[in-house]
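For this depiction, one protein chain was excluded, whereas all remaining protein chains were kept in their positions.
Showing chain A:
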Amino acid sequence: MRKIRIGSGAGYSGDRIEPAVELAEKGDIQYLVFECLGERTVALAQQARMKNPDSGFDPLLEERMRAVLPICASKGIKIVTNMGAANPEAAARKTAEIAKAMGLPKLKIAAIVGDDVLDACKGSDLPVLEFDSTMRGLGNKVLSANAYLGAEPMAAALRDGADVVITGRASDPALFLAPMIHAFGWSMSDWNLLGQGIVVGHLLECAGQITGGYFADPGFKDVEGLARLGFPIGEVSEDGTLVVTKVDGSGGEVSARTCKEQLLYEVHDPKRYLQPDVVADFSQVTIEEIGRDRVRVTGGQGTPRPDTLKVSVGYVDSYIGEGQMSYAGSNAVARGRLALDIVRERLKLTGVVTSETRFDLIGVDSLHGETLGARSEPYEVRVRVTGRTDSLREAVRIGNEVETLYTNGPAGGGGATKSARDVVAVASVLLPREQATPSVRFVEA
């Protein structure tokens, strides 16, 4: 049976680069996938693009491409990535420029465009899924609208000979599904195969999270070599069977337990994992260890793809102001609580208008609130006050009220910091899939 080996070279934009180089050099892979696009990243990238039309792609694209392009070019490894963010064409041009400057043989670099559906969405009656509003209701606050594209345009680019495929917003597992569709000629209506392909993509998309990253818990789940964690390789057979493994000698572990955690990561109903290409069903998946750092995964299924595409809408939501201050030594928690009470009263006295506030003692109850946090008395605490406002001016006042604790608050407060920023948030709408028309544009290096 035919097999391909796909390496996962990044689990998020800022991820380590040398494990991807290790995969390219020693992983015996045919495809190297970089998943680098978070929920709100496209909106921020759109803002950057508005200021400079040649920007708006992943900030680490250049460094990543410089590190892996020469190895991939010499070994014929195809690269698939969503580092295009808000500007896949500029990302493709930049990649071509890098290839040329490094003296690499002619590479075909494909940009997938068409995920930008701002025109179709802005001012429409499409309802927002997360809260009671429509696109029209969000009005001029809307910065961007990008549809999650499926695997088809990426598979088409590979079919037409692309060495590097750069997309913007696409479903993360689709980055991995595309090479499978291309290599095995899977039908776009074989729902069970596509469902298993999504299992493969979903397991690999967060890179180190399936090889022991985000997993270690000393004494309960010990993992060796986290400082040189190896990224995963998916050995995929034509029938969709996956063996997850990693480069011999790299750190971390691939085991049934790392795979189980990753299978459910960011999943809601396991029977209905909605994707642009298929509704995947994870409920019958089986996971078995077949050797050291080798885990076999089968049993993914699927039902027909949805008629709509999920669209991430970036919009200016509000402003957040924050201030922090530390207290240490004897009675630190009590002085921290007093500081919080003072700021609470000051915000009222001076009429700071907030729609939401939060008063934390870091080191005591900042993560899960007072009930779960009321267990111990630490040596030091850090006061944190944060609030949501309708203007930057108002947000600034929150940090100021924390800072003035220096000379007006409890004894021994130090290390104040303050900040105020605008919040670019993300909401979702569902767009009829006919209204997004992806296409492939080639750039030759």
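Everything below uses one rule, namely that contacts are C-beta pairs under 8 Å (C-beta built on N, C-alpha and C of every residue); 3 or more make two chains touch, one makes a residue touch a chain; residues count from 1.
Rule of thumb we're sticking to: contacts and distances are computed from a predicted model.
**Q** UniProt names the one chain left off this complex as which of "3-isopropylmalate dehydratase small subunit", "AtuA-like ferredoxin-fold domain-containing protein", "Stearoyl-CoA 9-desaturase electron transfer partner" or "Amino acid ABC transporter substrate-binding protein"?
**A** The record names the chain that does not appear here as "AtuA-like ferredoxin-fold domain-containing protein".
**Q** Among A:68, A:424 or A:443, which residue is in touch with the absent chain?
**A** In the full complex, the listed residue that touches the missing chain is A:424.
**Q** Looking beyond the chains shown, say which of A:119, A:160, A:248 or A:269 touches the absent one.
**A** Spelled out, the listed residue whose C-beta touches the missing chain is A:269.
**Q** With respect to the chain omitted from the figure, which of A:24, A:112, A:166 or A:320 is a touching residue?
**A** Only one listed residue reaches the unshown chain, and that is A:320.
**Q** Of A:122, A:260 or A:441, which residue touches the hidden chain?
**A** Final answer for the missing-chain contact: A:260.
**Q** If you put the missing chain back, which residues of chain A would it touch?
**A** 39-40, 129-130, 214-215, 217, 220-221, 257, 260-271, 282-287, 299, 317-318, 320, 356-358, 360, 362, 366-372, 384, 386-388, 423-426, 428
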